[in-house]
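Could you have a look at this structure, given as structure tokens, before my questions?
All protein chains of the complex are present and in place, except for one that has been dropped.
And now, chain A:
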Amino acid sequence: MVTFKIARFDSDKDKEPRFQTYEVPDEKEMSVLEALFYIVENLDGSLAFRYSCRGAVCGSCAMRINGQNRLACQTLIKKLGSTTITISPLPHLPVQKDLMVDMESFFAKYEKIKPYLINNDPIPDKEFKQSFKERAEIDEMINCILCGNCYSACTMAATNSDYLGPAALTKAYRFYADSRDTAKAERLRIIDGEDGAFRCHTLFNCAEVCPKNIVPTYSIQKLKGAACFK
């Protein structure tokens, strides 16, 4: 048996989160997400959490598991190496219920950086050409699944509500560095300033928790450099 200590919170009833304990049979290769389903189906139908793909690609199930922001579906119980597992919602985001947080501020910042390709050249009949090397520059950033792990782990985002944060800045760099994008100057204007790239103090909290092994700090440093020399 594995003991799950799970933060419960319903803003209609609770002032503060409380922890509830559940015992879940320890099955081979069980993920934390599967354990949560075990609880909902067998122990407590009132537990709330988000899920969709169960394969670490949709970004729904980010939560804090044994002290670190992780994806529940990607975290095998076995790998945590502990018989007690503590789960709470992603920190520094408003809790909607139990393990669900409100991602509105996260997506508001995503929208702020104009998260779409801008190309004002005439559109070719076929594709825009792009070399291997040009495409390689955005290889890492395009893997982002917008899970929010990095944003929630970032000390600077936690203490400054206007800071764009690591995910939005990674996305900004993904477009800035895309050889097909023609809005470089505009992009640098958006990320310039103290609520933009320069707020990053290179603590690398973001990189530690990214389920896709992205290093947002890299994108942010590149943006800082570009903004300095523009």
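Just so we're on the same page, a contact is a pair of C-beta atoms (placed from the backbone, for glycine too) under 8 Å apart; a residue touches a chain by one contact, two chains touch by 3 or more; residues count from 1.
We take it that contacts and distances are computed from a predicted model.
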Of the listed "succinate dehydrogenase", "ABC transporter ATP-binding protein", "NADH-quinone oxidoreductase subunit B" or "Polar amino acid transport system permease protein", the name UniProt assigns to the chain that isn't shown is "succinate dehydrogenase"
Considering the whole complex, which of A:K5, A:H92, A:R180 or A:K222 touches the chain not shown? A:R180
Checked against the full complex, the residue among A:R18, A:R135, A:H201 or A:K230 that touches the missing chain is A:R135
Out of A:D26, A:E111 or A:E186, only one touches the absent chain, namely A:E111
Just name the one of A:Q68, A:T83 or A:N119 that touches the chain not displayed here. A:N119
Give me the chain A residues in contact with the hidden chain, please. 10, 12, 29, 31, 40-42, 44-60, 74, 76, 96-98, 100, 103, 107, 110-111, 114-117, 119, 123, 125-132, 135, 138, 142-143, 145-146, 175, 178, 180-181
